[in-house]
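As structure tokens, the structure follows; a few thoughts come after it.
Note that one protein chain is taken out, while the other chains of the complex remain in position.
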Amino acid sequence: MERTTNFPSLTFVFLLLLLLLVLECSATPIPKIRARPQPCKRLVFYFHDILYNGHNSKNATAAIVGSPAWGNRTILSGQNHFGNMVVFDDPITLDNNLHSTPVGRAQGFYLYDKKDIFTAWLGFSFVFNSTEHKGSINFAGADPLMNKTRDISVIGGTGDFFMSRGIATLSTDSFEGEVYFRLRVDIKLYECW
Amino acid sequence: MERTTNFPSLTFVFLLLLLLLVLECSATPIPKIRARPQPCKRLVFYFHDILYNGHNSKNATAAIVGSPAWGNRTILSGQNHFGNMVVFDDPITLDNNLHSTPVGRAQGFYLYDKKDIFTAWLGFSFVFNSTEHKGSINFAGADPLMNKTRDISVIGGTGDFFMSRGIATLSTDSFEGEVYFRLRVDIKLYECW
Partner (left out) sequence: MERTTNFPSLTFVFLLLLLLLVLECSATPIPKIRARPQPCKRLVFYFHDILYNGHNSKNATAAIVGSPAWGNRTILSGQNHFGNMVVFDDPITLDNNLHSTPVGRAQGFYLYDKKDIFTAWLGFSFVFNSTEHKGSINFAGADPLMNKTRDISVIGGTGDFFMSRGIATLSTDSFEGEVYFRLRVDIKLYECW
């Protein structure tokens, strides 16, 4: 008697477990809705942008390559530089010192995209080739640069950062007129392969 | 007797279940191949682009910043505008009325990239700062704009759209010569965090 009451319940639990497994493994694509997680990797870097202004061709790491009809490519245009596109190859450092040994290069472009306030849009990569990091991290997103911090997307990576995705929080660590600025980049990866 | 025949089979099922769990939890990275799912979030917006043409500097939300050697930055070039790059800061509205209260700004660039037909390539963000949405959605992709609808990628997001991925289906809701166009953007997110 005892066994006949026990075993059905055991069987029931088995079936339940199997059902759970089958449900979980089924091909039905259930959209993933998740709470905000902790990063699986976190990295902080600085990069340094020295914009060509007609007098600094030796030191410049960036140059205006596009401008609206009312501007030119030597001086950032009026209206908050709206329409200026800049290409850069900036040194990446571990601290906020321009003269520290670079651990890589920030390469890509930014463009100023608002007439009544400074905002930018960025598409660039961190390209590493140091003993510590090899590979690249690719970024894209809006940079409302008057905000103390602003978030852009990590849209991919290669090498050590194979298939990465995440968020990079930018903050302007320093700027000197229209020639030099330094960005702090706090990279939080949420997909690490 | 009955028990000795019963228990081995129970043990077998246990082991099978354990094996399944272990297989499933193992570090072996099995590429995910999935059927097309339902979006975990869906949003529809409109944005409005008024291109600077030399006479509308007050209203213009966009400006030509790059052109091929045979063009200039005031008038879209011949050959289907091939090579024209435009920077924009366009209002986003919930309906198709240019004068509705904007819920955010579409910021970034597009470029015309075909000589024998109109096609474009887009890199931009929706930047929200309303009671309903905070954060940004980042987009990239090809826009064969003579097609009734065309899909680009949602490559990331921040704030309310943290780590989003998905598809945005664009359709041209209206255009007026080479000065104004309005795009309907049907955003379907398939990765929601």
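Letters A and B name the chains as they come in the text, with residue numbers starting at 1 for each one.
Basically, a contact is a pair of C-beta atoms (placed from the backbone, for glycine too) under 8 Å apart; a residue touches a chain by one contact, two chains touch by 3 or more.
Predicted model, so just to flag it, every value in this text is computed and none were measured.
Novice: Would you indicate which residue among B:76, B:106, B:127 or B:152 is in contact with the undisplayed chain?
Specialist: Of all options in B:76, B:106, B:127 or B:152, contact with the hidden chain holds for B:152.
Novice: Thinking of the whole complex, not just what is shown, which of A:43, A:69 or A:127 touches the missing chain?
Specialist: Missing-chain contact among the listed residues: A:127.
Novice: From the listed residues A:47, A:88 or A:181, report the one that touches the chain absent from this view.
Specialist: A:88
Novice: At which residues does chain A meet the chain that is not included here?
Specialist: These residues of chain A touch the chain that is not shown: 2-3, 6, 10, 13, 17, 20-21, 24, 29, 34-40, 52, 54, 57, 63-66, 72-74, 85, 87-89, 105, 107-109, 123-125, 127, 135-136, 138, 140, 155-159, 162-163, 190-193.
Novice: For chain B, enumerate the residues touching the unshown chain of the complex.
Specialist: So the residues of chain B touching the unseen chain are 3, 7, 10, 14, 17-18, 21, 24-25, 27-37, 65-70, 82-85, 111-115, 119, 121, 123, 140-142, 144, 151-155, 165-167, 190-191, 193.
Here, only the chains that are shown with their structure count from here on.
Novice: Distance-wise, how many Å sit between the C-alpha centres of chain A and chain B, to the nearest whole number?
Specialist: The computed centroid separation for chain A versus chain B comes out at 17 Å.
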